[in-house]
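Apart from one protein chain that is not included, each protein chain of the complex appears where it belongs.
Each chain carries a letter (A and B) given by its place in the written order, and its residues are counted from 1.
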Amino acid sequence: MKYFNDLADFSIGEIKELVALARRLDDKPEPRVLEGKVLSLLFLSPSLRTLISFQSAMARLGGSTCVISPEMSIHGLESRSGIVMDGVAAEHIREAIPVIASYGDAIGIRAFAKRENLDDDLNDREFRELISLVDKPYINMESAINHPCQSLADWKTLDDLGIPASGGKLVLSWTWHPSPLPFAVPAATLHMAALRGMDVTVLRPEGFALPDAIMNKARQAATLSGGSVTETNDCSSAMQGSQVIYANSWASARHYGDKRAEDQIKPKLGEWCVDETWFGNAASDCRFMHCMPVRRGVSVTDRILDGPRSAIIAEARNRMLVQMALLHRMLSGS
Amino acid sequence: MKYFNDLADFSIGEIKELVALARRLDDKPEPRVLEGKVLSLLFLSPSLRTLISFQSAMARLGGSTCVISPEMSIHGLESRSGIVMDGVAAEHIREAIPVIASYGDAIGIRAFAKRENLDDDLNDREFRELISLVDKPYINMESAINHPCQSLADWKTLDDLGIPASGGKLVLSWTWHPSPLPFAVPAATLHMAALRGMDVTVLRPEGFALPDAIMNKARQAATLSGGSVTETNDCSSAMQGSQVIYANSWASARHYGDKRAEDQIKPKLGEWCVDETWFGNAASDCRFMHCMPVRRGVSVTDRILDGPRSAIIAEARNRMLVQMALLHRMLSGS
Partner (left out) sequence: MKYFNDLADFSIGEIKELVALARRLDDKPEPRVLEGKVLSLLFLSPSLRTLISFQSAMARLGGSTCVISPEMSIHGLESRSGIVMDGVAAEHIREAIPVIASYGDAIGIRAFAKRENLDDDLNDREFRELISLVDKPYINMESAINHPCQSLADWKTLDDLGIPASGGKLVLSWTWHPSPLPFAVPAATLHMAALRGMDVTVLRPEGFALPDAIMNKARQAATLSGGSVTETNDCSSAMQGSQVIYANSWASARHYGDKRAEDQIKPKLGEWCVDETWFGNAASDCRFMHCMPVRRGVSVTDRILDGPRSAIIAEARNRMLVQMALLHRMLSGS
């Protein structure tokens, strides 16, 4: 495996093999398989789960990680082209990326959406520029429009929970959040669930419809797999018979990059906070998923997070396990 | 071993076995015994020695560490219950702790005393709340009221120095410090020395007596071991025949959380600074110990720190060695 950037680059069979490998490595550790191997991690955006799940994943296979993070003295990393660097920035990304990559056998890169230009973010323009500087295997650790490691972990989590692929019903719900968030997680989740063959409903308030590019990619995946993709702003109809609700938040595409305008069409705090009342006509054992970080009392109530519906800790742990599978496939030479 | 939170949870025999194991691992390295094992470290308070002594300890046994520290983008970690998280904090400790724990085979947690409420700190209320979220083996890396890794290292250091357990005389002395410091180290040290069977004298100015809960716990340990615990504000009588002085500083329990009031009863700078003059009637080879960081010219003079009495570098190195023993016992399955 030369890169892991998008679940869409893999067949359903290949994804199932990765999930199976994650399960095998959880059951039967291989603590030497990556001995002497190094994964470079470049975080241009902050991280908690992604950082330590990758560190732990490499360590459990006998390898190591080298981390460059925003907390380090790299705030001045320049990325503009053709610039005369006579200001604060001491280093350009055109040198930093290949150098960091050269110290690893593979590189993981995280760069959140800039949320300035919708087309740039939908096309993952920044991440494509970054990886064009890399001549090693690479992993997308969340870009403007994708988060494939999260989606692979979620696929495994859905399997673990016994939620059927064909005929399984997942609601991807917008929830309240104080900030306009990127499309990476909702886009990746929607595509993943559709590719898994599920009937997916996007539940969101007016003004927060996902962009066509995201919906169309998911619909194509559904065509492949026999799943379906619909959208609504009605909670009750969305939740009808649902087996899992995946909560997230995202910006209004209509007012992209304009928080003030978005705030004017945004529902009130508390109106889109997942609570037990949402589950009235869902499957009785309908589960709750979230990629975290999650805001208590804002996106979801304590009752749900602390109750039996929540699968979020197992979901987070699956990040480590599927990344072990990725790294095994990428670096073990087998 | 499922947890390491308090020396009081262990028998004297068990402690001696841990010290012996530390010694064995120093003499005969076991660089593969923890291969593929991961220790998660969560620092809610800063660290130098603790961080790298744990990292080195795991590495020397073939394992790895994953670190979440205050320098990282986790400043907004929320810990209050029932909160509506619509402010800066993006993540709650109720998710962060189990997630971090899930990436490790064990977790170490550091959380200094808040120094707002004396009873809360004496009861280690915050640390107990944090570990209630963990379903893995855990290690106290310094809480409001305990620092068991330091105490185990100090036990070994006293052994290394040839200071007798039964009949050995240790002075735990308050020293000047610009800030009111937590009770964790004095409480842990006093209990450790008493449990080791030593005759311990707490030397402190008026107004800086250790709280009853701390003194009583140490007296109980002394009853078990045949040691004794006394207190005084008279340096000369305290130092009479002492074989080791353990310097530290702590807040006034009388004015807990009120620095201004404490400053009014505090001795003058220089009056409680350990110097060669203190050792007039001590054993001629009386040694100096300190957990560090230590303030030169404030808590102790350069002459002592740079002279033959000082055992502090060996004491710090013992942190690594005893933690190797702990981790070996906790994670090797043997």
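Definition applied: a contact is a pair of C-beta atoms (placed from the backbone, for glycine too) under 8 Å apart; a residue touches a chain by one contact, two chains touch by 3 or more.
Quick caveat, the model's predicted, so the values are computed rather than measured.
Engineer: In the complete assembly, which of B:Lys16, B:Arg125, B:Arg254 or B:Arg317 touches the absent chain?
Structural biologist: B:Arg317
Engineer: Of A:Ile100, A:Leu122, A:Leu190 or A:Ala247, which one is in contact with the hidden chain?
Structural biologist: Answer from the full complex: A:Ile100 touches the omitted chain.
Engineer: Taking the full complex into account, find the residue in B:Ile68, B:Ala106 or B:Leu305 that is in contact with the omitted chain.
Structural biologist: Looking across B:Ile68, B:Ala106 or B:Leu305, the contact with the absent chain belongs to B:Leu305.
Engineer: Just the residue numbers, please: which parts of chain B touch the chain that's not shown?
Structural biologist: So the residues of chain B touching the unseen chain are 29-32, 46-49, 51-53, 55-56, 59-62, 64, 69-71, 178, 269, 292-298, 302, 305-306, 312-313, 316-317, 320.
Engineer: Which chain A residues touch the hidden chain?
Structural biologist: Its contact residues with the unshown chain are 35-38, 40, 63-64, 66-68, 71-74, 78, 81-87, 90-92, 94-96, 98-100, 102-104.
As a convention for this text, only the chains that are shown with their structure count from here on.
Engineer: From the C-alpha centre of chain A to that of chain B, how far is it in Å?
Structural biologist: From the centre of chain A to the centre of chain B is 40 Å.
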